[in-house]
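Here the structure is laid out as structure tokens; the discussion comes afterwards.
For this depiction, one protein chain was excluded, whereas all remaining protein chains were kept in their positions.
Which chain is which? They are A and B, in the order written, and residues in each are numbered from 1.
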Amino acid sequence: MINPFLFWAVALLTVPPALSLLFAKKAVHIAMSIVLVMVGLATAYVGLDAPFLGVVQIVVYTGAVMMLFVFVLMLVGVDQREDLTETIKGQRWIALFAAGGLGIFLISIVARVTLPVSSSPVTGDPDVIAGVLFSKYVLVMEVLGALLITAAIGALVMTHMPQLRPRHTQKEISASRVKVGADPVNRPMPGYYARHNALDIPALDPQGNPIPDSVSRVLEVRDQTQDGSEFRAQLEDAAGPSLASPPASAPDSAVDTSKPDSSEGKGE
Amino acid sequence: MDPISFVYLAAILFAIGSAAVLTRRNAIVAFMGVELMLNAANLALVSFSRIHGEVDGQVMAFFVMVVAAAEVVVGLAIIIAVFRTRQSISLDEPAELRG
Partner (left out) sequence: MLDLSWLLIAVPLASAFVLLLAGKRANSWGHWMGVAASASAFLVGLIAFLQMISRPADDRAINVHLFEWIPGGEMHLDAGLLVDPLSLTFVLLITFVGTLIHIYSVAYMEDDANRRIFFAYLNLFVAAMLLLVLADSFLLLFVGWEGVGLASYLLIGFWNFKPEYATAAKKAFVVNRIGDIGLIIAMGLMFAAFGNLDFDTVFGGVSGASEATLTAIGLMLLLAATGKSAQFPLQSWLGDAMAGPTPVSALIHAATMVTAGVYLIVRSAAIFNGAPDARVVVAAVGAFTLILGAVIGMAKDDIKKALAASTMSQIGYMMLAAGLGPIGYAFAIFHLVTHGFFKAGMFLGAGSVMHGMNDRVNMRRFGALRAAMVVTWVTFGAGWLAIMGIPPFSGFFSKDKIIEAAFVGEGWQPWVFGLAALIGAGLTAFYMSRLFFMTFHGKARWEDDQHPHESKLMMTVPMIILAVGSAFLGLILASGDRFVDWLEPVTGHAEHGEPVIAPMVLIIATLVLVAIGIFVAWRKYGVADVPIEAPAASLITIAARNDMFQDSVNRAVFQRPGQHLTRTLVYADAAVVDGAANGTAAGIAKTGEVTRKMQTGQVRGYAATMLVGLVILVIIVVQGGL
């Protein structure tokens, strides 16, 4: 006989989290709930004289399977919210009746039978399990090993991404860049000529004009850049007026040529 | 308390899992429903093992776990492959089998 407290604890630990499968919106929440269910089941196994299986349950399900689920969830996007409105007509009713009917039917069957509980339970210790596993069920064991290997290779094959386009070498990339007339060299780092070390400040060309491409586009979009005007004033103070009026043509052209392919350059 | 109580619990969990498979559109969630059903079966196996005083039920549950592990590996690989091609893991998306 088992402790009723154990049973109710397990029931409370498994059924409410399991219901999250039906009602929770976020997949990560569901996954964590199922982890709870698995732990609850492991508890139940231990209580049912199957300590080895309880440990395996923890290791395999909570440790491996559910973590794999969470990992995959992260791959496909953790914050995917699911719309719970049903799209297939009548599916929800069918699900309700089929699943509910199945549950009720199973319970009614179990209620109708009376099984004499063995008075001398065998505790499923690892040595006991191993004895059965490697004698009576050794062939099944071998087959399952083969199955696991097959599954592993299958998963590798399934997730392997084939190379669809030829890989570009750096030489090819620069050659293509010259071909379209873009800037052949790397763009300057932000703040390269500035006395300021921040990423949000464009570099200055030799004439002292700011180079917008030197700043990350993300910052530009977020409107978090700063122009170099205040630093320029400091620069003028230090170096004298010769820098204040640069020849207009050269920096303009430099800025203009770098602009059209800026996005391409960043993409690389 | 009679270990048969755990069989009731297994039946309830199994029904919940099957309902999840039928109603959830997210493939990963549906997959978790499958896992829940497998675990419910495991619970029933272990309970019967306890009731009969034999260890065979536990071995069966162990086998189920192994098979489930293999199934999870392959199933998740499939989900990833589908996600790569469709940018979606909705079960309603691949309706190419429509007659």
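One rule holds in what follows: a contact is a pair of C-beta atoms (placed from the backbone, for glycine too) under 8 Å apart; a residue touches a chain by one contact, two chains touch by 3 or more.
What you see is a predicted model; the values in this text were computed from it and never measured.
S.K.: Please identify which residue in A:Gly101, A:Pro126 or A:Gly145 touches the non-displayed chain.
M.R.: Checking the options A:Gly101, A:Pro126 or A:Gly145, the one contacting the hidden chain is A:Gly101.
S.K.: Among the options A:Gln91, A:Ser118 or A:Ser174, which residue touches the chain absent from this view?
M.R.: Here the residue in touch with the unshown chain is A:Gln91.
S.K.: In the full complex, which bits of chain A touch the chain not displayed? Write them out.
M.R.: 88, 91, 94-95, 98-99, 101-102, 105, 109, 112
S.K.: Write the list of chain B residues that the hidden chain touches.
M.R.: For chain B, the residues touching the absent chain are 18, 21-23, 25, 30, 91-92, 94-99.
Here is the rule we use: only the chains that are shown with their structure count from here on.
S.K.: Nearest whole angstrom, what separates the Cα centre of chain A from the Cα centre of chain B?
M.R.: 22
S.K.: Show me the residue ranges of chain A that touch chain B in the complex, using the header's touch definition.
M.R.: Within the complex, chain A touches chain B at residues 1-4, 7, 10-11, 14-15, 18-19, 21-22, 27, 30-31, 34, 37-38, 41, 44-45, 48-50, 52-53, 56-57, 60-61, 64-65, 68-69, 72-73, 75-76, 80, 82-83, 86-88, 91-92, 94-96, 98-100, 102-103, 106-107, 110, 115-122, 124, 128-129, 132-133, 136-137, 140, 144, 147-148, 150-152, 154-156, 158-159, 161.
S.K.: Name, in rising order, each residue of chain B that touches chain A in their complex.
M.R.: Touching chain A from chain B are residues 1-9, 11-20, 22-26, 28-29, 31-33, 35-36, 39, 42-43, 46-56, 58-59, 61-63, 65-74, 76-81, 83-84, 89, 92.
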